[in-house]
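Input: a single structure, listed below in structure tokens.
All protein chains but one are shown in place.
Let's look at subunit A:
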Amino acid sequence: MDSNSISEQSGSYPMHESSSEKDTGSLSKSICSSSSSSSENVHGHDSKIQQVYKEGKEDIPMLPGENMQESTWKDVTYLCPFTDCVKGTLTVTNYKLYFKSTERDSMLTLDVPLGVISRVEKIGGTTSRGENSYCIDLHCKAGTSGGLFAFDYKEKFDVNGWTVYDHEAELKRQGVPNDNWRVSKLNEKYDVIDTYPSYFAVPKQANDDFLRQVATFRSRGRIPVLSWIHPKSQATITRASQPLVGVTGKRNADDEKYVHMITDANAHSNKLYIMDARPSMNAVANKAKGGGFESEDAYNGAEVLFLDIHNIHVMRESLRKLRDVVFPTIDDAKWLSNIDATHWLDHIKVILAGAVKIADKVENNKTSVLVHCSDGWDRTAQLAALAMIMLDPYYRTIVGFEVLIEKEWLAMGHKFAQRVGHGEDKHSDADRSPVFLQFIDCVWQMTRQFPNAFEFNEHFLITVLDHLYSCLFGTFLYNSEAQRVKEMKVKETTCSLWSYINSDIDEFRNPLYAEYLHNHVLFPVASMRRIEIWTHYYCRWNPRMRPQEPLHLRNRELMILRTQLQQKVQEMQRELQVKNSRGISSSVAPRMSSPVNV
């Protein structure tokens, strides 16, 4: 007797009870089901957008634009890693894999967006004997871009998230263009540097023709461009790829001159720190491949520092080990040493320490910093973005953080599709790496250390990560701005994740956010004593995980209560005002005309 079963080989899984979700009141959208499973990504996805849309066949919650792909399989057994096997039905749509228990005492549903699935294994065959020996063979869909669900997703949001980021507006916010910096449209058609955005800021002295010359000496033409400028000292963070020094130690007068222009654009210092994100060994090794790093002799006034961050392969391996530690069972007695053995937190610490170093030079030494690694789209993106969060309170707001992701990650060409593995069927692809996850983890560490410095909460960060994998939104699809904007026109054809988040922004607010206290630079402590494993993300599906009365809930309640009281007070004041003005007209006119500033 054979029975079909889903064997979840890896990643996490969701459990949830689907009934009684419609009466959750008006405070928030109901959080419906959740899901997940992915070997590469460890994590799942919160598909809470699945409000009560149209109910599909057999009561499957469907998103607008979602439809069933094949018939439903009955009598499938889900081999839950924590509890017993559960029998139910299994359905595949163009967005997700959906399992619903048919057992009477179990309300279990399993809801996995296909984009989250990293690997499907077939275990056994139709002839295998015994129970649960035959596992369904599923193909991770989305082989081509047209197949990504984001293009079929038809939800309408009140807010258009694609307008959140505007190159020009963000540069203007930073005060650029100014006396020393200008905006270049050299790459308007994405034909000079294919992995760069159409607009970027460069030193004013450098004209476009000169920039073309500089581009020849940088890996993939990724010349140093402006990321952030200090509003007072004018010290800057610029980012680039490695110079093409090679084994022979080539020099390039244009590049040297250009780097000097960056130094010169800051009147406070005639020095420039070049922060090479790599370990110095790797930087040297890159010379063999034609790359390398700037020599201090060639670049006048520059000091090169190595930040010792390892490459994407090391990070991928570290996450793989972490996944084995947290899933499916946790060894209580060895929990901490197992975590240590993955080195995941060591990497987080090194990245944070590097970003602190950059922020420190810019803030305390008023010196500009040029950041690069090899290609300048992985470690460089992590470092620049983290340093900017430390330096500029704007990036600690919800919209500011969205702008930061758009700017330093998406526009500057972090290869999301390649790193996450969207639309790829090779789960062991060497290009996959949790670079962005690592960045979000670092941000989470900072939110832990500074509980009231960030406008967004943990749920926001988890949502961003979930939709990194879900393929529900167009935001994280493809590898570069050129691909997204020019080729696929994602802005016209898909929804932005920010549309979803910003149309329900209260859900993502940190109740403890106190802007007035944190209008300054944050220096997180890069010590293991203050860095911890993000259990609410990595271990969230573990049944033993949940604290009974989590702090953030209590804080959230305070915030809601305060808002309601404020509304009530205002309401009452308006009422009284009307009453009073109608009443004894001879009395002193009510002077509550000024808004009560609550």
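Basically, a residue touches a chain if its C-beta (ideal position, glycine included) is under 8 Å from a C-beta of that chain, and two chains touch if they have at least 3 such contacts; residues count from 1.
One rule holds for everything that comes next: contacts and distances are computed from a predicted model.
Trainee: Looking at UniProt, which of "Ubiquitin-fold modifier-conjugating enzyme 1", "Methyltransferase type 11 domain-containing protein", "Myotubularin phosphatase domain-containing protein" or "Protein preY, mitochondrial" names the chain we cannot see?
Mentor: The record for the missing subunit names the protein "Myotubularin phosphatase domain-containing protein".
Trainee: Per the definition of touch given earlier, which of A:L114, A:A453, A:L472 or A:V490 contacts the omitted chain?
Mentor: Residue touching the absent chain, from the options given: A:A453.
Trainee: Since one chain has been left out of the picture, which residues of subunit A touch it in the full complex?
Mentor: 15-17, 19-21, 24-25, 27-28, 30-31, 34, 46, 48, 82-83, 107-108, 330, 332-337, 339-340, 345-346, 449-453, 459, 462, 511-512, 514, 516-520, 522-525, 527-530, 535-536, 539-551, 553-562, 564-566, 568-569, 572-573, 576-577, 579-580, 588, 590-592, 596-598
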